[in-house]
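One protein chain is absent from this view; the other protein chains keep their places.
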Amino acid sequence: AGSAVSAAGGDAEATTEDVAEIHIGALHPLTGSNAADGQQMAAAAQMAVDAVNEAGGIESLGGAELVLDSADTQGEAETGQSEATRLIEEGAVALLGTFQSGTSANVASVAERNQVPFVMDVSALDEILEQGYTYSFRLQPSASQMGTQGAESLLSLVEDSGAEVDQVAYLYEQGNYGAAAYETFLAEAEEAGLTVDPVIQYDPAAVNDMTTQITQVAASDADALVVTGYYRDSLLVAQAVDIVEPDLQAVYGVANGAYDQPDFVNDAPNGGDGYFDANYHWDVTNADSQALAEAFEAEHGEPIRSSAVLSYDAVMVIAEALERAGSTDTTAVRDAVTETGYAPLMVADGPVTFDETGQNTNAAVVVMQIQDGDIVQVFPQEFAETDYVFPAPPTE
Amino acid sequence: MTAVLEATGISKSFRGLQALRGVDISVEEGQILGVIGANGAGKTTLFNCITGNFPPTSGTVRLDGADVTGQPAHKLAHRGMVRTFQLMRPFHTMTVLENVEIAAMSRGARGGTARREAGETVERTGLGEWADQLSGSLPAAMQKRLELARALAMRPRVLLLDEVLAGLVPAERAPVLDLLENLRDTEGMTMVFIEHIMAAVRRLSDHVVMMDSGAVLATGSADEVLTDPQVVEAYLGKEASDA
Amino acid sequence: MLELTGVRSGYHGLEILHEVNLTVQPGEIVAIVGANGAGKSTTLRTIVGEVKLQGGSVTFKDQPVVGGRSHELARRGLMLVPEHRALFGSLTVDENLTMGARARKGRWGFEKDWILDLFPILRERRTQLAETMSGGQQQMLAIARALMGSPDLLLLDEPSTGLSPKLTWTVFDAVKAIRDRGVSVLIVEQNASQVLSFADRAYVLESGSVVLEGSGADLADDARVQAAYLGG
Amino acid sequence: MATSLQNAPETTGSAARRPTLSERQKVAIVTVSVLAVVTAVAALRAGSSTVLVQALVTGVLTGGIYSLVAMGLTLIYGVLHIINFANGALVALAMYLTFVTVDTMGVHPYTALLVVVPAMGVLGALLQTSLLNPVMRAPIQIQLLVTIGLALAIENVLLLVFGPTPRSVQLPGNVGVSILGATVELSRIYAFVGALVLVAILSLVLQRTAIGTSIRAVAANPEGARLVGINTKSIYSVTFALGAMAAGAAGVLVAPFTTIEPTSGAIFNLTAFVVVVLGGMGNIPGALVGGLVVGLTEQLAGLILPDESPLLAVFVVFLIVLFIRPKGVFGRAS
């Protein structure tokens, strides 16, 4: 596979020689504060590789087996970069990862300079794909896609339920991820005549108590609260909502890091009952996805996270591209990735389709709700497991 | 002759404690003023106020007639007024020679010159055999000498010495006293020195100030002051009868 | 009480003391005199274990002294007033004295009043921070703190340094007074003439070796000592 | 009365080192007027008195929690002059110990104090004896690096043992209650009270007990301490143990309202440093005051400058306070 690297210079012809092994590099935060996701993602990627190999490997390359080289970014951009360089040098023909947007941005530039395709599973930041890169792709909806779609979903949901929601409060983490989600949500909401007020941002790394923020919400006329944040801070929001008891019809996460997590159900007051989240999610209604979820839980003893399913999808996109390319030449693989039509295990508007920036245009959010301790897909109708409950006041 | 150094009405209080209460001293060119006084009388504090370590609460310090009250220590040093410290302050990661060289360099001597001057000063102060030893591990008495050597390398016109003889065995005081006397007599250096060793006070001082509780209790020639009954009572004790 | 036999010690492989033999009997004042840098302070620091013993032995009350455990010595009744005093600068005068009393483990003690009578200024400045005291005041406090520990053997490193003439005598009188109360004293002094006048015995140290020893009076009369240490 | 290791307590009647009354008054007047102005601006920005009251109450409570977490840090710095970068990791460790205790024994979370605090004490003593005592004479950055290494090790051992999934501890009956019209979680009130109790206990230990006086003596001058018969090495170990126990108590009390992850303690590191410096390093009640300053600043800044991280305001206040009082609010001027 070492030849793949020298071929990456661009002038070598695509080779069709038989190769025994094809290396794919996976970069995830196996340690640090996002290790919970990172470890699952690495595990799911491995499951995808195993699945491909069990099904006979890459047939167009003589049944070559995939080998997953998994690296720990430690959640740090520079480690991500040096690990990516190492993986490429050790023969990886494609990369996937990395969860943190900063790390992904860094790996994307490595991929670009080495002309090795890089498929991002999770990394929401829009800016990563705004550099004019031609070797970087993203499966996950970007933050702004999620903001827009989150607003659209909320508006349809409200309309569908016939409830009265004229004004929402928006609480978001002040980084670019939260800001992008908020700004695109706002644009969509204003167009539909929905008032967004108050708008409160917070520092996710420093905040330890959300009571004041929720008191601000309670003091306003907002009918619902929209939250974009990470796990810890979103849980703080739920705790504050529980004690301040604002008069709300719903708490609605947009790309929220907590409200679709099984842990949240354990940690939140009242089990987080009724909380919504419009987020990327694996498709519970899809039989293949369910099979993967069961296999994962059987193997790793914990419910699979959507981030891990994205990693699975990312490996599959790469495998499928390899199959069509019939080559380990990285530029050829890149070209094949561009034309992928892989049907993801994630909720999506259709097969994976990359636009010229590398963004999956069919990436979509689905609205989930916590009902009696379960996180269920409730909206739109085609992905709904059960009916939504709206209004769903967060406090009795 | 006018006073080279003149401090008038110096007062200093630390929070509630009045350490100096309107002290006046003055020294004329080429003269040596001895300052004596009980422990805690305020001698070191007086030095600190004069040399700019901290500003006096009130009072003025004049050097060559110019008001220099509250000027920072390093400026005063360059105006020719240099001091030593009662509790020694060597640059402890440097050798004795390097310590002195720093002073020579600070005065303005360049490279080789500074080194040569430092070597001379080290010899002159009897630190020759210690020259290459790290100053931090010097015995206390040698650190005292180093204090003196560094100050001399600044070629001061006014030298303030805070107990440079303390810790020296009597036999080793003599060369230091000789040196100081020589500096006055041949170079016309002006000095103020704090000392508890009466033999030295008698030998060196042209004039003596006795301080008590932050104020000047007696002043005059060494003989006058040291026989003053108040001074004997407050300060000398048995020493007076011995002397 | 205290016995040094063939003591060798120094810093970082550099030997300062060469085969020093020295004893202190109960109830004696023993003086060490010597030129600057002769190793007087090093001797005292070796005795309390602050400087590592490289050879020979130190015994206090017939038990060997182990290096690095000077705190045990204090409890056994040996107190040192070091050259640089080692006061608790950020504690008050009173607290310094109280800490001194810590060393006293059930031993008979000097009354605090008796000690404060020696140095009345300390009584006035009970709540002043030790580090803001003048040089001489700090010296008094250091001695007083050691006395609070009711030592059986008191080591003093140049106690008169920086003291006014009157106070120097006060301190020396105090040394005699505590000897009279049964405490042994090992004192290092640059004021050789004064200290030899009341020391029971004395040693002369030169370049880390004992070159002379004898009664205080004998040494004071010794021509060599006079030439070397008493002149000036 | 300030219990401080660095700066001896202000004893009444000490003419020598009491700030003159006017100086104190000045500081007090400036502080109060600044607070009043800031609060007024915050009130205007908040536009609602409920929100303002809530911010003030929350500020005080989180301030208490910050000082709780900072207590061990200040103690250890005060005596050992070690900037204990591992303080946060120790707090995280205590949270996990709480989790394990509650999980395996099914007891009330606060009973975990009985297990966690002694366990942390033993661990602290061991760490000091084995890792830090050998470098006590080395310069400050050596000890800092040891604690940085320690923090990395503890956090990753926790990761290895407990995995990355966040854990939580539920406090029975942890409801919201109303104080002055503001709503607060009971567990946070308990933690605040815990901070007060800890300040009182540590102050008492330091001021009134034999071991406390020894600790202060060692802080002031280790050689002097040895000379009066104090075993400095064991005092070092005792102090680190006390510091670790304080971190342990903080971990238990904070656990019910935080997400327990290996990095859960480290997120307090930053504020804890600020709190300790503001209060004067080594000053126990100072840490409480420092905590309140940080907590209130954070909350009021959140109202006044909603677009900036409240921590930015905290750091600005921090730098300003340091320039005005270079040894912290309670420190003596140099």
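Letters A, B, C and D mark the chains as written, and numbering starts fresh at 1 in each.
As a working rule, a contact is a pair of C-beta atoms (placed from the backbone, for glycine too) under 8 Å apart; a residue touches a chain by one contact, two chains touch by 3 or more.
We adopt the following convention: contacts and distances are computed from a predicted model.
Mind telling me which option in "Branched-chain amino acid ABC transporter permease", "Dihydroxyacetone kinase subunit L", "Pimeloyl-CoA dehydrogenase small subunit" or "NifU-like protein" is what UniProt lists for the chain we can't see?
"Branched-chain amino acid ABC transporter permease"
Have a look at D:Val100, D:Ile142, D:Leu186 or D:Ile201 and name the one touching the chain we're not showing.
D:Ile142
Pick out which of B:Ser11, B:Thr95, B:Thr190 or B:Ser205 touches the chain that's been left out of the picture.
Only one listed residue reaches the unshown chain, and that is B:Thr95.
With the missing chain put back, which residues of chain B would touch it? List them for me.
Missing-chain contacts on chain B: residues 51-53, 72-74, 77-78, 82-83, 85, 87-95, 98-99, 102-103, 105-107, 132, 134, 136-140, 143, 150-151, 154.
Tell me which stretches of chain D touch the chain missing from the display.
Residues touching the hidden chain, for chain D, are 77, 81, 83, 131, 134-135, 137-142, 144-146, 148-150, 152-153, 156-157, 159-160, 164, 270, 273-274, 277, 281, 307-309, 311-312, 315-316, 318-319, 322-324, 326-328, 334.
Which positions on chain A touch the chain that was left off?
Here the touching residues of chain A are 30-31, 35, 38-39, 72, 74, 76-79, 81-82, 85-86, 89-90, 101-102, 105-106, 108-110, 112-114, 125, 127, 131-133, 174-177, 179, 203.
Rule of thumb we're sticking to: only the chains that are shown with their structure count from here on.
Would you identify the chain whose C-alpha centroid lies closest to the centroid of all protein C-alpha atoms displayed?
So the chain sitting closest to the middle is D.
I'd like to verify one number: the distance from the centre of chain A to the centre of chain D, where each centre is the average of its C-alpha atoms, in whole angstrom.
From the centre of chain A to the centre of chain D is 38 Å.
Which positions in chain D are in touch with at least two other chains?
14, 16-17
Would you mind listing the residues of chain C that make contact with two or more other chains?
128, 132
Under the touch definition given earlier, write down the residues of chain C that touch chain D in their complex.
It comes out as residues 48, 50, 69-75, 79-80, 82, 85-92, 95, 98-100, 102-103, 105, 125, 127-129, 132, 145-146, 149.
Sort out for me which residues of chain A touch chain D in the complex.
31-39, 174, 200-203, 205-206, 208-209, 211-213, 215-216, 218-219, 231-232, 235, 239, 242-245, 263, 266-267, 302
Give the list of chain D residues in touch with chain C in this complex.
So the residues of chain D touching chain C come out as 5-8, 11, 13-14, 16-17, 210, 213-214, 216-217, 219-221, 223-232.
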